[in-house]
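Note that one protein chain is taken out, while the other chains of the complex remain in position.
Coming up: chain A.
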Amino acid sequence: MSMSAKRTVGRAGNPGTGGESAPARARRASTVALFIVAAAALLVSVVAASLVGSANVGPLDVVSTILRHVGLGGIAPAPPLPKLLDALIWESRFPRVLLAAAVGTALAVSGAVLQAVTRNSLADPYLLGVSSGASTGAVAALLLGIGGSVSLSTGAFAGGLVSFAVLLVLLGGGRVASPSRVVLTGVLVSQFFAAVTSVILMVSGDANSTRGFTYWLLGTLSGARWEGVTVTAVVILAGVVAIQFFAPALDAFTFGWDSATALGINVLAARVWLMVLTSVVTAAAVAASGAIGFIGLLVPHVVRVLANPMHRSLLPLSAIAGAVFLIWVDTFARTAFSPHELPAGVITALLGAPAFALVLKRLES
């Protein structure tokens, strides 16, 4: 995911400027450095997180197992593990780490997009109710069997799209809403869809599914297997790459719709596409893990502080940082109180709520 950082400066940011200023150059250098650090951190995180778990399997055995499965058995430092331990690493722990990475990516990028589209730094798919809508869609598809063979992810996508549309309509279409209005509208959308989900759970009345769903709604990655992980990761990756093409539009949105139009951006088309893409990406994440909150808020803000805030670099950096962040949150969730497991969403909320307060304070000052 290497990006050419060169072209980000001097485009929508400060149109008409010729050469780069010294601070811009320094910032560009730091952004390039950050990409390298982020990519390395992602690789290290995937491997390191695979080493730890409730079961005691030696680090060399874990690394060897993974190498063997990716066709690098020749350089594996340890002999093959017994079948069940091999499955423990390759069929359960490793796909779960990858799922955490994919979901973290999806939520962080969705957050960055929502912040630009709503022109509000407090936006996040969870806080704005998109996750909640996706959950409603998933539960409806599964329990009510709407549309017959509609699967959980398709339901989640439809729900995410509907909630996003409701949000934008309530925000008054093209007008720019104040931050507090955006947040309050998000609360409204989120609560409404949570209530719809509860009604569906109660009406369908099956205690078994209700209990399973309650845990899932808190946001958890447990139960990840290759089958689901592959589909989720492909959808999220495709969505995130597609969103990247809208980086100039997202930058332009910062100046308002009129200025964006003046810069030659088809605002309506861009917003509709971004709405669809964000819904797809969020829905894929929610279908796989339930609603994990605050990542979309936390990650882009940290990235903005550290690197060039233009979307050309903000989006891919957020994608990587989101992946790294959720990998470690989930690793903590499944190992800290082993053999007891915490839902990852509980931990992101613990970290996210204070971050929300911080962003709010910065907005006010």
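Everything that follows uses one rule, which is that a contact is a pair of C-beta atoms (placed from the backbone, for glycine too) under 8 Å apart; a residue touches a chain by one contact, two chains touch by 3 or more; residues count from 1.
In the analysis below, contacts and distances are computed from a predicted model.
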{"item": "Chain not displayed: protein name in its UniProt record (\"Response regulator\", \"histidine kinase\", \"Phosphate transport system permease protein\" or \"ABC transporter substrate-binding protein\")", "value": "\"ABC transporter substrate-binding protein\""}
{"item": "Contacting the left-out chain in the complete assembly, out of A:23, A:82 or A:264", "value": "A:82"}
{"item": "Residue, one of A:30, A:154, A:222 or A:254, that touches the chain absent here", "value": "A:222"}
{"item": "Touching residues (missing chain, whole complex) on chain A", "value": "53-57, 82-85, 87-88, 91-93, 206-208, 211-212, 215, 220, 222-223, 225, 337-341"}
